[in-house]
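Quick one: structure below, then a few questions.
A single protein chain has been omitted from the complex, and every remaining protein chain is retained in its original position.
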Amino acid sequence: TTLKDFQGQKGTVNIAGGTAHIPVMKAAARSIMSAEPDIRITVTGGGSGVGVQQVGEGLVDIGNTGRALKESEIEKYGLQSFPFAIDGVAVAIHPANPVSGLTQEQLIKIFTGEITRWQDLGGPDAPITLYVREDGSGTRETFEERGLNKAVPSTNSNVSNSNGAMKTMIAQDKNAIGYVGIGHLDSSIKALPVDGMQPTQENAQNGSYIITRLLYMNTKGEPQGLVRLFIDYIYSKDGQGFIAAAGYIPKSKD
Amino acid sequence: MKRPLIFHVFRSSMGLSAALVLGCVGTLFFFLLLKGLPTWGTELFFGDTAPMDAIMGKAPVWEGIWPAFMGTLCLMTVTMGLVLLPGIGCGIFLAEYATPLWKKRVNTAIDLLAGAPSIVMGLFGFTLILFLRRAFFPEANTCLFLAAGCLSLLVTPVLVVNTREALEAVPSSIKLAATSLGLSKNQIIFCLAVPMAVRGIVSGSILAMGRCAEDTAVIMLTGAVANAGLPSSLWAKFEALPFTIYYTMAHYQSQEELNLAFGAALLLLFLATAMVALAKLLEVGHKLFWQGERPSVLQ
Amino acid sequence: MDKVSVYFFGHQVLQEITAAFQRHNISVLIGRSGSGKTTLLRTINRLNEEFAGCVTRGQIFLNTGQEHLAVYPQDDRKNTGIPQPAPLKLTSLRQRVGMLFQTPNIFPVSVYKNIALPLTLVSQAAKTEIQERVYQALQLVGLWAEVRDGLHKPAQRLSGGQQQRLCLARALALRPDILLLDEPTASLDVHASRYIEDLLTTLAEQYTIVMVSHSLTQARRVGHTIMICSQGRITHHLDRDEQLSTAELEVLV
Amino acid sequence: MDKVSVYFFGHQVLQEITAAFQRHNISVLIGRSGSGKTTLLRTINRLNEEFAGCVTRGQIFLNTGQEHLAVYPQDDRKNTGIPQPAPLKLTSLRQRVGMLFQTPNIFPVSVYKNIALPLTLVSQAAKTEIQERVYQALQLVGLWAEVRDGLHKPAQRLSGGQQQRLCLARALALRPDILLLDEPTASLDVHASRYIEDLLTTLAEQYTIVMVSHSLTQARRVGHTIMICSQGRITHHLDRDEQLSTAELEVLV
Partner (left out) sequence: MTSSQKTESFFWAKTYVHLAAGLVISSIFLLLVMIFIFAGPALFDQGHRSIFTWQWNPYQGQFGILPMLMGSMILSVSALLLALPLAISLCSLLLTAPRRLSARLIHMVIRFMTAIPTVVYAFAGVLLLTPLVRFSFGGSGLSWLTATFVLVLLILPTMVLVLNSGLKPKLDDLCPQGLAMGLDRLDLLWFFVFPHTKKTFLAAGLLGFGRAVGDTLIPLMLAGNAPQVPMDLGQSLRTLSAHMALVTANEVGGAAYSSLFMAGALLLGISALVSLISRALVTS
């Protein structure tokens, strides 16, 4: 699929959900709308939970999730999933923090509130501030399932409601620990290897980094018309470019 | 001069608290001005789209707050369109026609509505649309119209109360004089009282518009999105300044994106301040015109 | 006026007052504060009814020369079989009875509109006729010379005395049969009061005037009849020829 | 009082008034509405300054018998070298000059506290002394008998006349040198006014009284001096022996 396929099309595609997807969606929307002004594509976040809910209720055409749909969700709404990229979830701390790696056991103890000070981890004499994502976030579910082995994080943690917000908070707080999609990593925060696994997209792709997930687009029933075209466009060469530019590994349509 | 100690404490605390509040608000304002003003320019509004194209709606704007600004304006217009007639009418009803019992009832209801948090209003809109989809219109969706509808519920009390007060401020002696001349009740209301109250009503409407411009929680649940381009129809999703600020704050990846939020915050601040200032000006003019009083412009 | 009683919230303010006000006469009501003078005036144009908690009993008849009219609708419960005149509609009653309040009570519009607006609303008169009547009324109260240049300026700019006369003009423009005046000179200084007093004496030739006054000397100067109110009753009723000195009046009050 | 001018928003209300009010005398100001009588009273205790847009020029001196005091601070720009008496502090000036307003203006506390509270705040008197002075003041204005049982009931329950006297008592309790009275009987009926007039005549033996009145007869009854105000000036100044009849006064006004 290329931009040519959109020629002469008009209509609206509404997209909402996972915040990790936004850069890809925006880039695709921008390229399509610039070529075909009659097409309107609206993009907003909200988190994976919002994606499921809104697409299920029919409020948007494509609901993005940063996790696989649950059986119950598929059943209830008749959703169809389109995984298009691989992303890892990296544990992140402030760049000034000398801690340079954690074991998974330590990670679990930190997030469940057993370890509360950095000096227990070889860091400075300071309390640890925990940051987690809101319930319904795909990033959170992935992290808790793969990273924490389903341990329940302490209620004492601050809640951010997007990957971006999480990154900003960690970048400002010397004592922070949190997690973001690998695509969001940059020099303002420091990603920590877990059990020696380096959080990079390559490792996520080749399976040596295990806290990974797929990014999905979901539609209610079989996608039609413009929505179909849009999904195909994400899988196209252009789309793969946007995915790579956002820091994810493109995944071809199976 | 016998006065308790606490009195003297209080006396000295007055200046202190004033300084505190002035300091806080001053810092906030100058911070926004300092960070916001340098971002102002065509870049802020239109991103890299040509301004003329953007204004005409020929090309979508990507990294600019123009669509959000237009969205906010549209939202205000539609909301006012929805709320003006019922709100003012209800105000007239309360001030002039309602029996004491009804007056009490309606005032209570209006008070309840005035107290309702805006997030609850947003939830109401969201649920309403789900309900409508299931029961009547499968095509219904969150959109500009829904957001405007919920916002109009939110600002109804402002409008009703202002109208009511403007009408109640019409001196009863004037109504009595008109009655003694043999005018009927409707004549007095529509030929004398309402024209006398009109500026009070207008300033109430402007305050209501200010509230439309600033509210975030309602539109968050009823159709505001991060990227939609210029508002295209009543039934489409839209962008709005307050939502843009909130969203950018949560998602920004770079300083440029944060600058967008600064620009939007400043613009929104100006918009809201302009509304309040305009309402105040009208109020002053109103007093001057009708009562010949000379209220201080500063108060 | 026949056995008129007025109650406010169950408290009887007027006690079965029976009185007659002669046509083309000035009747002056005097009495201490709170004795019910204002209330008595307001029974005549049923303005008491605009206040909460007011109940009026009794009947008032108007004799306009041609007609004999009842002010209050007939009380069915007490129907005595004696035919009573048809009651007037409320608004047309009030058009026939002009009232001037203690404090000038102008509308916050222009001088011209103050008179023209009620006139347009209550009469079917054409625009030119209305203008005619506005000018006439202003001339009658001697305001014409003072306001001719500021006819369309806000009426609030007039002085107290001018405002009081404007109110009078407004009432007169509606061509009432009866004029009720509640302390028309209370807020005016000596000169302005004198002017109004003279005006009233002239007007008495065409109108039936009932006025309330606090000034005994004024009552003696303009009243054809003086009635003294006390605690909701008319205790004394003096015609011009039997009028007393100010001091004697003071004792009575 | 020396060349006192008062401006409101640039509009000159008093025009360089120079006058002297004799000690232990009652001076009555009469004049048409808006002629500046109230404003003139208020220059004496600098109360005009509490209103927006007011500017006062000129100087007023108080002669309390022992001292010679200036009401307004000296104007440095015009320092003529002639030694002027030290100006008074604003609050102590106002304690020396009691003022009674046209409408009784009681505080929403009990009768007793109405007098006692200001007294506690401005004087160093002990509790028993304050009680003493409250009782004295109430007796002086003849209110003692009427309120002795209700000393701690809200003062709002008093009748208009009683309230007016309470205000007077409150002013007297502070032991001022000068009493300013603005139409003290305007809202009272004939009997109550008479009582106040008699009281004033008694008080004049101890206080210097300046009062405004609208009633020419009243002015003649109580005033040692009558001053006629007109358009911000004192046009006439009549001592008791050269007083005129009411009618003549009326002409002057």
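Order as written gives the chain letters A, B, C and D; numbering starts at 1 within each chain.
One rule holds in what follows: contacts are C-beta pairs under 8 Å (C-beta built on N, C-alpha and C of every residue); 3 or more make two chains touch, one makes a residue touch a chain.
Only a predicted model underlies this, so the values are computations on that prediction, with no experimental measurement involved.
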| item | value |
| --- | --- |
| Touch criterion as defined above, residue of B:T39, B:T156 or B:S205 at the omitted chain | B:T156 |
| Which of B:V61, B:V170 or B:L268 contacts the chain that the document leaves out | B:L268 |
| Residue of D:T39, D:T56, D:Q95 or D:T208 in touch with the missing chain, whole complex considered | D:Q95 |
| Subunit A residues that touch the omitted chain in the full complex | 46-50, 52-53, 56-57, 72-73, 76, 126-127, 129, 131, 134-137, 144, 152, 155-161, 169, 172-173, 175-176 |
| Where the missing chain touches subunit B, by residue | 3, 7, 10-11, 13-18, 20-22, 24-25, 27-28, 31-32, 85-90, 92-94, 96-98, 106-121, 123-124, 126-128, 130-131, 153, 156, 160, 184, 186-187, 189-190, 210, 213-217, 220-221, 242, 245-246, 249, 261, 265, 268-269, 272-273, 275-277, 280, 296, 298-299 |
| Missing-partner contacts on subunit D, residue numbers | 45, 47, 50, 52, 90-95, 97-99, 101, 105, 107-109, 117-118, 121-122, 167, 170-171, 174, 180 |
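As a working rule, only the chains that are shown with their structure count from here on.
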| item | value |
| --- | --- |
| Where subunit B and subunit C are represented by their mean Cα positions, the distance between them in whole Å | 48 |
| Centre-to-centre distance between subunit D and subunit A (centres being mean Cα positions), rounded to whole Å | 81 |
| Subunit B: positions in contact with at least two other chains | none |
| Subunit A - residues contacting subunit B, complex | 12, 14, 16, 19, 22-23, 26, 29-30, 33-34, 37, 40-45, 57-59, 160-165, 167-168, 184, 186 |
| Subunit C - residues contacting subunit B, complex | 45, 47, 50, 91-99, 101, 103, 105-108, 117-118, 121-122, 154, 156-157, 167, 170-171, 174 |
| Subunit A partner contacts - residues on subunit B that touch it in the complex | 58-60, 62, 129-130, 133, 138, 141-142, 224-229, 232, 236-237, 247, 249-253 |
